[in-house]
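Complex shown without one protein chain; remaining protein chains in place.
Order of writing sets the labels: A and B. Residues in every chain begin at 1.
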Amino acid sequence: MKTLRGNAALAAAVALVAGTAEAETTLSVLLDGNADTNAMMEALAAAFTARNPDITLELENRPGGSEGDNVVKTRLATGEAGDIIQYNSGSLFQALNPVSTLADLTDLPAQDNILDSFKSVVTAPDGTVRGIPFGPAMGGGVYYNIPLYEELGLSIPRTWDEFMANNAKVAEAGRVPVATTFGDTWTSQLFVLGDFYNVLAEVPTFAEDYTANRAKFATTPAALRGFEHLQEIFEAGYMNRDFGVATFEDGMRMVATGEAAHYPMLTFAMATVRQNTPEHIDDLGYFALPGPSADRNGLTVWMPAALYIPAASQNIEAARKFLDFVASPEGCRIMIEAVGATGPYLIEGCELPADVPRSVADMLPYFEQDGRTAPALEFLSPIKGPALEQITVEVGSGIRSAAEGAALYDQDVEKQARQLGLPNW
Amino acid sequence: MIFILPFVYILLMAVKTKQEAALFLFAWPSEWRAWENLVEVVQTRNYMLLLAYFNSTVITLGAVTLLVIFGAMVGYVLQRRRSPWNRVVYVFLLIGLMVPPAVVPTIWVLQNLGLFKTIHGMILIQVAYGLSFAVLLYRSFIASIPRALDEAAIIDGARPWQVFFRVILPLLKPVTVTLIVVQSVAIFNDFTNPLYYLPGRENVTVQLTLFNFQSQFQSQYNLLFMNILLVTIPPLLVFVFCNRQIVAGMTSGGVKG
Partner (left out) sequence: MTTRRRSPYPYWFVLPAAVVFVTLFLVPTVASFWFSLTRWDLFEAEFIGLENYRQFFREPFLVQGLVNTLIYAVVTSGAKSVLGLLLAVLLTSGIWFQGFLRSVVFFPVLVSTIGIGIAFAALMHPTRGAINLALAAIGIEGPAWLSDPALALYSVALIDIWKGVGLATLIYIAGLAAISPDYYEAARIDGATAWQRFWRVTVPLVRPATVTVVTLSLIGGLRSFDIIWATTRGGPGFASDVLASVIYKQYQAGFYGLSTAGNVILFLLIGVIVLPMTWGCSKREVDVGACAAMAPVAA
């Protein structure tokens, strides 16, 4: 970041001396503050400016989580979001009111490289595409500690019952079966959101019915199961003692070092492992959240975040040029070089290298076979209630039962649906 | 002891190494790292803390100055000039003192005035929220200044603003000092209002740095606590130098049976 600033200053100085032969453009980019995000964007910016010396990029970090949602919304609402923002795709994108706040990117040349599955999650209600993918797709499943599995002679569970049986053995051995980190409340949602493949396997129309107010979490047994799993883990006492205050970083440390056997998490977490406990990176394996049936087990997938151009940007042309570069196979290669491969990129002609960490290698087969992945609910439906993370904390801490939690979440969702002005609500 | 120990803990945590601080122990540090930690905190995110100190200082100075002048002027007129309006004004002052501000509509007003996300907007917000207190405080103090003083000045041919600024304001010094101390600490320590009305990296205030660094320093508690220590220093200085004044000022106008 410092070097970028340096370049910008230098370039500005040169331009001044030269009597400003060509207009100098500085694009401001708003990022979520994640270490991986910064590394990828810095590499992309450096490569882009090398090719286009008249355009430089200035990176700014915002907080993550709901704090960050708020920053992005207020900035867009007040027309001060800069030239490029990086933000979630799917339902959170829909909550940005994209038709009026974001620039239309439907005719961006690079859209030809982008897989349709991604385009659909950055398409505004009026049918126009407003973003491009940034980073790899992620799986929502469970990290496990390989040495501990070998020590206890466990095998990868393919049903929930097998998973619980493994947990029982881990507990017997005196280790923590499931690392639980409610200190970062968002981590509590994995058992519910990551179970969505299994929901769809049983109720293929759940997403449409849910959006149309015809299906509910509380009254659909398959959807309720995620909440029930949380409750079971709590009731069996399979969590670490400080589960209420432990954080995401604690969770990754525990599962990487074998303090805990499992940690349900998205696959972007590999960056944290590389930073904090690199010596354990190959001790981690990955499997999809097991459901009721071994034959229909698959991975729930999170689409990558996207880059958008705020409609109020003064430099839309330059920003489009940059986005075109990011969504090219070359941009994709630069990102992989910067942070290593953690999952498939949704850009045609972008191959992952052969040597990936073990947990990534565990995840890739799901993508390679047809029908073994399904998008998370937030990419199929525009509604996601803001209180889910508090509700899952409650169910996972024994404050509320699974059934009550699911019913409460159904109520929470109503607010969001009405705010979005959806029909039938 | 209960009152001192947490501060000792903050101090000890602030000078430890990263590894030792992560243990959370209430123990003497094996290695004294005050300076290194200090430098690292100050340098974080491109010297964000210095920017925050600057912003917080500007907001505090601006708002307190306006509060003293506005508060004294209103208190003066309100106390000296009897009119049926006084009761209405008084009710509004009480409302201003007690009622929590309506946040989102305020943002809406600020946006329409082009003051949202600006330092001067923030200053005016602090003035609006602190005004009731200032006026009530001045009004009860001005009651103790004899009217004969203003009348003498008027007979000498002074204009109203001259009477106020040359005669009355200097006499208000004790209560002004109290107001300055109490309000500057309150505004400097304010977290909620900048959180709502002053988003944006270039606008950070000291309390917000603390909050933002909380996630960034997740595994570096020594730096987080060094930051707490640094943020605590300005009120500590105010406290050391004005301790007597605060206590005297707050109780003198005060509670008489």
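As a convention for this text, contacts are C-beta pairs under 8 Å (C-beta built on N, C-alpha and C of every residue); 3 or more make two chains touch, one makes a residue touch a chain.
This one's a predicted model, so the numbers in the text were calculated from it and none came from an experiment.
Although one chain is not drawn, the whole complex shows that of A:D69, A:E228, A:D362 or A:E378 it is A:D69 that touches it. Taking the complete complex into account, B:V163 is the one of B:I59, B:V163 or B:L198 that touches the chain left out. One chain of the complex is left out; on chain B, the residues touching it are 2-4, 6-7, 9-10, 13, 23-26, 66, 70-71, 73-74, 76-78, 80-81, 92, 94-111, 113, 124-125, 127-133, 135-137, 139-141, 143, 150, 154-155, 160, 163-164, 178, 182-183, 185-186, 189, 191-192, 196, 206-207, 210-211, 214, 221, 224-225, 228, 231-232, 235-236, 238-239, 243, 246-247, 249-251, 253-257.
Considering the complete assembly, chain A touches the hidden chain via residues 66-67, 69-70, 73, 77, 95, 97, 100, 182-183, 185, 241-245, 386-387, 390-391, 393-394, 397, 399-400, 408, 411-412, 415-416, 418-419.
Keep in mind that, in the parts below, only the chains that are shown with their structure count from here on.
Centre-to-centre, using mean CA coordinates, chain A is 40 Å away from chain B. Within the complex, the chain A residues that touch chain B are 1, 33, 60-64, 71, 74-75, 78, 80, 247, 249, 276.
Note for the complex: chain B touches chain A at residues 45-46, 111, 116-117, 199-201, 212, 215-216, 218-219.
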